[in-house]
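Remarks on the structure that follows.
Just one protein chain is left out here, and the rest sit where they should.
Here is subunit A:
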């Protein structure tokens, strides 16, 4: 093993622990997705709500900002005191961190809808719900998705750190690498899939974001 180069060591690790890496990959991914999903379930309504009650927006966004400034390791430790070790704590942390980008983007997206269009919609006899469904959400959906995309990339990073409190995942492989002598290849075996996951997620969501951009031209 020692006489192999870093790259061959990496290949060796993958060929022998392929399924294990894949499992950890899925685990990390799912934990991040869950966290962000909960973040979206809570954050999007909050974003819509504060866009209707503009006075609340500085308070809510302020709170979300404060959460964001807490270092993730500290947040994990604090939540661990209450929720204990394991994946739930990490999901909760990802949830908290995803709130800011999701709330902020939802809020911005809602406010970016042309007030004249809203006035026309209301004036033509749309109910509040119809205005929301047929005007506000379609016109701000791509901005909301951009927020989710930010939250997910952020969430993947936090999930990896989450292995410190026993959530498993790709972070475990990295930690093992740091503990081993000459564990460079093992660190890479954890870090490369993590990076890959973040990049792919970003690309996929940016594609979705573009698809959801309201169609405003009959060409193509």
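Simple rule for what comes next: a contact is a pair of C-beta atoms (placed from the backbone, for glycine too) under 8 Å apart; a residue touches a chain by one contact, two chains touch by 3 or more; residues count from 1.
Assume contacts and distances are computed from a predicted model.
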{"item": "Undisplayed chain, where the name is taken from the UniProt record, one of \"Quaternary amine transport ATP-binding protein\", \"Permease\", \"Sigma-70 family RNA polymerase sigma factor\" or \"Cytochrome C550\"", "value": "\"Quaternary amine transport ATP-binding protein\""}
{"item": "Options A:11, A:67, A:111 or A:126, residue touching the unrepresented chain", "value": "A:126"}
{"item": "Contact footprint on subunit A, counting only the chain that is left out", "value": "114, 116-117, 119-127, 130, 134-135, 138-139, 214-218"}
